[in-house]
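One protein chain omitted, others in place.
Chain lettering (A and B) follows the sequence in which the chains are written, and residue indices restart at 1 in each chain.
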Amino acid sequence: MIYLDYNASVPLRSAAKEALLKTLAFVGNPSSPHQAGRHLRSLVEEARTEILKGLGGKRLVFTSGGTEANVLALSSAKETPVIVSSIEHESVLKAVEAPYTVPVLRTGVIDLEALEKLLTSFERPGLLSVMLVNNETGVIQPMKEVARLAHAKRWKVHTDVSQAIGHLPFSCEDLDVDMMTLSSHKCGGPVGVGALILREAGHVMPLIRGGGQEYGIRGGTLAAPLIVGFAAAVNEAIGEDMSSLKKLQQKIEKALPDAIMYGKESPRTAHVACIGMPMVSSDLQLMAFDLKGIAVSAGAACSSGTMKSSHVLAAMGVSALEAGCAIRVSMGWNTQSSDIDAFIDEWNIIYGARRLKEAS
Amino acid sequence: MRNRPIYLDYQATTPCDKRVVERMLPYFTEDFGNPHSRSHAYGWSAEEAVEAARSQVASIINADEKAVIFTSGATESNNLALKGVAHFYKDQKNHIITCATEHKCLLDSCRRLEQEGFKVTYLPVQPNGLIDLEDLKAAITDKTVLVSIMAVNNEIGVIQPLAEIGKICRNAGVFFHTDAAQAVGKIPIDVEAMNIDLLSISAHKIYGPKGIGALYVRRKPRVRLLSLISGGGQERGMRSGTLSPALCVGFGEACVLAQKEMASEALRLKALQKRFYEEITKELDEVYLNGDLDQRIPGNLNLSFAHVEGEGLMMGVKELAVSSGSACTSESLEPSYVLRALGVEEEMAHTSIRIGFGRFTTEEEMDFAREKLVKEVKRLREMSPLWEMSREGIDLKSIQWAAH
Partner (left out) sequence: MAYSKKVIDHYENPRNVGGLDATDPLVGTGLVGAPACGDVMKLQIKVNDEGIIEDAKFKTFGCGSAIASSSLVTEWIKGKSIEDAATIKNTEIAQHLSLPPVKLHCSMLAEDAIRAAIEDYKKKQKIAA
């Protein structure tokens, strides 16, 4: 099996697995005052410090994942206007009822002019949410510029960095954002945990109440094994050399001249390629790849049941017909050059079969 | 001297069963994949595992598996049940009934709803910790949308009369939610027989992993709710976020084991409970049990040792991991609100210790714990001015204490 769907879920890194299993052996509730609880609590606090050290920010609130962290960040702004970019993850798009959206250009980069205009149209400041790296195209958003425009109007800025950790260097302070969403399993940690980092030690309106854990921002027993595994994954991811994935990405693009590479003209991370195969529907491609044991995806994996065409490509002005022919290849810490070779071969076979059919 | 303290805090959390860990391990490593990926086999096997786990969880409460929603834990389940139902039906009804001894997360959700304009009735409990069904009947109005009463209390282990509550709610056309985090796997729960409409479960309280739980949401008659975490639309739109196959599988296995071993384990724990309680009351004067002895899960004892302060006592029995008050609130030094609700006086509430035991607790450990407690209580009583005064026959209530 060749796994090229890292953006849906990254295989657990061995450092994370080790940390998780080690912690699983300890019994106790990290909020209990006895020795057993205190030991787990100290592990949780070490993990918190480690992540903050790696990614910046002052306060970190553990959540059940990126989705919850996004909803937590945005729902705290219920009383004020909320602007999101049109290519955000669904959890951001749906966090508040009818948010204002700011478009992206054909390149997949946020339209800064439109953003500035939109910001100016409000009398009172609110919250802006723009993801650092798009999960479907890997396009990197100019966060510093986005934050500069927003802060000039006294808006708060939130960014989802789930797809960015380990793929470009950044910190909460560099980006100049107020809140950052992290997802553990998108950087090789266990599923079921994530975090919201706050630039200042302020408060956000809790979504899940009770128990007083996490500065009163998020109730619920702390899942120490998941948290410790998460920190280990973040730590390993940000120390990684990114050049090998860049080579693989270039390899794909060179090998498939007929393919359309979405977001290619823009600053982009190395771990994802959004590839259109002319006139071959993505469903058909996925079935063919799956038969060969190659796991890729079309659009995001989140909508259970139905396969909707990508709202990200639509936002970039790609027609529904064309977007319906795009698949996503995403790579990571355990992707081998031979995996990419197999993918390229299969892509050519599928595409070749289609052209043969056309010719006949 | 033992290397690790004896773990007697099973209501705070339980050790993850080795059989559960074994079942989970492959999903942490080999069988990765996002269970919502529909396009490849990795996602499929993850999804199959998740669905198998869902039916295992459903089975332990005799529910339709389609009615089980995975969450990050009972805290989230409780928040979702309360706020979700209240918000969905807010145009028709605005009243919620709960009870003074509920878990903190439930009470916090209620307080939030009150701020939003909902009305909440907090039923008192009787000195044995159980609600009075007549109080419940009297509290229900035509504006009542939901009754939320926990199945088993986390501090004192008492079991509320679920079937009776369910019947009252069904007859009145009111939804019945129960926080069953401390009940599932300990006592038989049947959402059909008990007319339960919503039910919260936590995996780590039944020897499963931390970070996962479930909310049962009845389909017939249908209960509707507004989601708390929206996004990808997983879990029938009621709870978005990527599910962890490993955690789901661990949770499912924990339910299977609990269901299989519940009856025999209950007998064994009941015997441990009986022996501990009988012996300690023989060896020490003025030990009081908080909460009903019979309507109680077998793995809990909550005892007040008169004239010995609970936190001081905990320090003296450092070979034991026990708790004074609930784990979630022990970061503050206030005496337990649950004990206060039973009518236990503040000074007595300060002297209480919760002893929680379960699957891996041995008789030898319980004996050791008891001996240790007896010894330490005696030592601290020798040091306690209150014990001295009460031995001299001084009525402590007659003294003008200067509160500080």
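The rule is short, and it goes like this: a residue touches a chain if its C-beta (ideal position, glycine included) is under 8 Å from a C-beta of that chain, and two chains touch if they have at least 3 such contacts.
Values in this document were obtained by computation on a predicted structure and should not be read as measured data.
Visitor: Looking at B:138, B:163, B:271 or B:396, which makes contact with the chain not pictured?
Guide: Touches the omitted chain: B:396.
Visitor: Would you indicate which residue among B:218, B:239, B:350 or B:370 is in contact with the undisplayed chain?
Guide: The one listed residue touching the chain not shown is B:350.
Visitor: Take the complete complex as the reference. Which residues in chain B touch the chain that isn't displayed?
Guide: With respect to the unshown chain, the touching residues of chain B are 307-309, 311-312, 315-316, 333, 335, 345-347, 350, 382-388, 396, 399, 401-404.
The definition used in the following text is that only the chains that are shown with their structure count from here on.
Visitor: Please give the residue numbers of chain A that touch chain B in the complex, ascending.
Guide: Going by the criterion above, the answer is residues 1, 3, 5, 8-9, 11-12, 17, 20-21, 24, 27-29, 31-37, 63-68, 70-71, 89-92, 94-95, 183, 185, 190-193, 207-213, 219-226, 286, 289-290, 293-298, 300-305, 307.
Visitor: Which bits of chain B are touching chain A when the two form their complex?
Guide: Contact set of chain B toward chain A: 4-5, 7, 9, 12-16, 21, 25, 28-29, 32-34, 36-43, 71-76, 78-79, 103-109, 112, 202, 204, 209-212, 228-235, 240-247, 314, 318, 320-323, 327-332.
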